[in-house]
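One protein chain is absent from this view; the other protein chains keep their places.
Showing subunit A:
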């Protein structure tokens, strides 16, 4: 054994420690990367959930209301029309003044009224409309609090912040504190969030209109994208001759899958709105644009599912005399259906969360009414999120997060269903 090789072994042994240390370090980089991914996901979800949870509750204030016909400016003989037109805002204000008799001065009174939501007067109106005999009586009524008052009651605004930097003034806080001491505040589940449309007032705003819009848009998307996508996949897998035309189609589908979504919005604007003059802001156009966008996803996954059907099924069908079309529609497609549905659901989930192309075709308008059909102006859930995120009012931040939670809930359900289908498919 020469001296040189002995030295080499020594060298290698000396370097081993270093190499193993490097190996350990490298593994830790990997772990770190995975953990970082988890941390990002956790922060994202935590941020949304912690910001959004308060939106599911609403604060109410217990206010003694004397239903004075004179204040409302109606009489017991008024018609329903006149009852509706009554001055319920005045009634709400007067009740607040009676609750805090010590408040004087125009400015302070105006501040006092801001404890109540604009919705409070509609609450009073509804009560009188439902029960006109209330006129002249006194009742203790739970009235909806203003979003700023609610943010103090929910503990989102505290006195630590200098008064100039917050919308809830010290005066409001004093009033709210005394109400809380008298047990005149209450927290209720925010049903209005699910039953109302958009509003300029955070405490009145809900996602019902956006949910309906999303529903109509998705229906249009599904009705277009699913049959067209499946038919296209069937054609390309089972019927297409190998020639330049089908090559062109294939390349096109792959490219379309990677085109930025906003470009589809430009297409929708130029072709469907400007050229075909379809209505702006309507689920119809939104659905068409989203279906063109999800088409590649559906085609690609459907082709994979059709490919996976074993040839023996095709041969058996052909063997008993089925035509090519009968083979495909009676035998191949039913077997491939779980796979096709999985792909379609994933495509629909993409469409549900997509908003960029919808901005182009005018689905960003402020719309309070619940759309009744596919041609009514409407908005969709992700665009509602976008609109609310833009609002400077604090109350909208929690609404935005809450809407995101609802949106993510739908996405999780859809994806879970897709995974379930895929699992069942694999067992076969």
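Here is the rule we use: contacts are C-beta pairs under 8 Å (C-beta built on N, C-alpha and C of every residue); 3 or more make two chains touch, one makes a residue touch a chain; residues count from 1.
Just so it is clear, contacts and distances are computed from a predicted model.
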Fill in: Among "M48 family metallopeptidase", "Phosphate transport system permease protein", "Glutathione-dependent formaldehyde dehydrogenase" or "Cytochrome c oxidase accessory protein CcoG", UniProt-listed name of the chain not shown
"Phosphate transport system permease protein"
Discussion item. Which candidate, A:6, A:20, A:194 or A:366, sits in contact with the chain we can't see?
Written reply: A:20
Worksheet, complete the sentence: Sole touch to the unshown chain from A:13, A:102, A:140 or A:277: residue A:277
Worksheet entry | Sole residue of A:189, A:239 or A:420 that reaches the chain not shown, by the stated touch rule | A:239
Response to the item:
On subunit A, the omitted chain is touched by residues 19-20, 22-23, 26-27, 29-34, 36-38, 40-41, 44, 47-48, 51, 227-229, 231-236, 239-240, 246, 248-249, 252-256, 258-264, 266-267, 269-271, 274-277, 292, 295-296, 299, 323-325, 349, 352-356, 359-360, 364, 382-383, 385-386, 389-390, 397, 400-401, 404, 407-408, 411, 415
